[in-house]
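Here is the structure we will look at, set down as structure tokens.
Of the protein chains in this complex, all but one are displayed in their positions.
The first chain written gets the first letter, and so on, giving A and B; residue counts start at 1 in each chain.
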Amino acid sequence: MWSFAALADLIHEELNAQLDPSWVLAVEMILVGLSAIGLFALLGLVLVLMERKVSAFMQIRLGPNRVGPAGLLQTLADTLKLLVKEGITPNGVDRLMFNGAPFIAMIAAMLLLAPIAFARDFQIWDLNIGVLYVSAVSSLNVIAILMAGWSSNNKYSLLGAMRSGAQIVSYELSAGLSVLTIVVLAGSLQMSEIVASQADGWWVFKGHVPALLAFVIFLIAATAETNRAPFDLSEAESELTAGFHTEYSGMKFALFFLAEYINVFIVCAIGATLFLGGWMPLHIGHWAGFNQVMDWIPSSIWFFGKTFFLIFVIMWFRWTFPRLRIDQLLDLEWKYLLPIGMVNILLVTAVAILGWHF
Amino acid sequence: MMKGETIIFWLLAALTLGTALLAVTSRQIFRAAIYLLFSLLGVAGIYFWLHYEFVAAVQIVVYAGGIAVLIIFSVFLTQRSGEDLPKPSTGRMLVAGLATLSGLALVMFHVLKHAFPVSILEPSTATVADLGRRMLHTGEGGFALPFEVVSILLLAAMVGCIVIAMRVKNKNL
Partner (left out) sequence: MFLKEYISDITGAVGSLLKGMRRTGYYFLHRGEAITQQYPDNRDHMGLPERFRGEVVMPHNEQNEHRCTGCTACELACPNGTIKVVTKFEVNAEGKRKKAVDRFIYHLELCTMCNLCIEACPTDAIKMAQHFEHSVYDRSQLTKILNRPESKLQDGVE
């Protein structure tokens, strides 16, 4: 049967037949890099279009519908526009930092792609601390924002960067705690093992109330960590004129924009992997017949379906809720999410030790 | 011909040392902080290269995600942090250079003197579960006591923060 894993194996064998091993590794690395870039470009196009359509539908509008059939080529046209636009570097900026920041944002987003399992046996790097790696590397994203905000030499950018820093540093805690609940249940940090542990049902169903609670906390924290509304204080258009990327234009702005959407995708992919079973089809306990029917659907479709469902939920948040004030934002984290997350982790430990989960 | 992993090692080492050098020579404090961050990331890269993934991830979490952000925040809150720093006096530079050189000499002396025996043992990969067990192990080779002591230290720091941040309510109002 055709699958991503089979394709990867085929390429690997072909290369091994043609070249010597060290070159195979180099060629494979280049291939992986190229396909990651390709995935990014595709995701950028798809997610921006999706965002615009979802927002329009939720606001009783039609959304882009002029370029191509039903507006499907709108983002392609936008990308073309951004590509040919002049990338202005204003006077008085710290040139090195200003021009470097978008690339740091992209690199941080790209590094996060490594441990994600896209389909059955199809993963770039299945390292044994996958979840920890993700939470570590995702903290690099804030550096890009701080760099951009500082080097722009603009008070709005600086304010946006400061807010963003405070926000990401605080919400990392509850994101980490909610991820930890699944780690406790699955007993491993490795992505492939976490997915394998959900072969008889997804954790969000198996883990009773604690897993559900952790899922909700994770969604909120993920929205905050990706700086999306209602937590988009760092780029609040109405008060900070786009915050840390006020001074950016053309392709450098596009890179920030793309990095935001890639981060949304990655965060949702992690959420889907931890709570909704990643590429694992919907299995219920020992219903062999039902499970077999579900296995007919390819694993990549399961993975992308779940991820896009979570992306949709996050977009749903964005187009429903008004932006929080900074004190409300920090209140929510420190007075609600964090204490609840801490109690929740005690609960889940009890559940795991007593073996109450299914 | 150099092997691929050797090339990667040299690249990581060059990144670490180069950005470390830039961090101490840069006259702009914010740039210095960013260079320091890259230097720390280079160290994390070397840990990854050595297959110590856990240590590498912790290096990134603690240094890049925590300490570097803290440094950058304090730079943001510093007055006139956008200006160039004054050039340090020659005497101080001389002393700093001497201290660095003597440190380097000490390390090199030990590295060169130590005969690294080639081990035929299988390299052990410490999983997170092993680390956790060792961390809470009270017997021989366990780290329960240091772990708890560090926890108490952190708890004291947290209580201190709360005491400093807490505003005493004025009862007369």
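In this text, contacts are C-beta pairs under 8 Å (C-beta built on N, C-alpha and C of every residue); 3 or more make two chains touch, one makes a residue touch a chain.
Quantities reported herein were computed from a predicted structural model and do not represent experimental measurements.
For the omitted chain, the shown partners it touches in the full complex are A. Per the touch definition above, the residue from A:W23, A:F57 or A:W334 contacting the chain not shown is A:F57. Considering A:W23, A:W316 or A:W356, the position touching the chain not shown turns out to be A:W316 (whole complex). The missing chain, though absent from the display, is touched by one residue of A:F103, A:Y336 or A:W356; that residue is A:Y336. Within the complete assembly, residues 54, 57-62, 316-317, 319-321, 336, 340 of subunit A touch the chain that is not shown.
Keep in mind that, in the parts below, only the chains that are shown with their structure count from here on.
Centroid to centroid, with C-alpha atoms defining each point, subunit A and subunit B lie 27 Å apart.
Looking at the complex, you find that subunit A touches subunit B at residues 22, 25-26, 94, 96-97, 127-129, 132-133, 135-137, 139-140, 142-143, 146-147, 150-151, 153, 158, 161-162, 165, 169, 172, 187-189.
The touching residues of subunit B, when paired with subunit A in their complex, are 3-4, 28, 30-31, 34, 37, 41, 53-54, 57-58, 60-61, 64-66, 68-69, 72-73, 75-76, 82, 125, 127-129.
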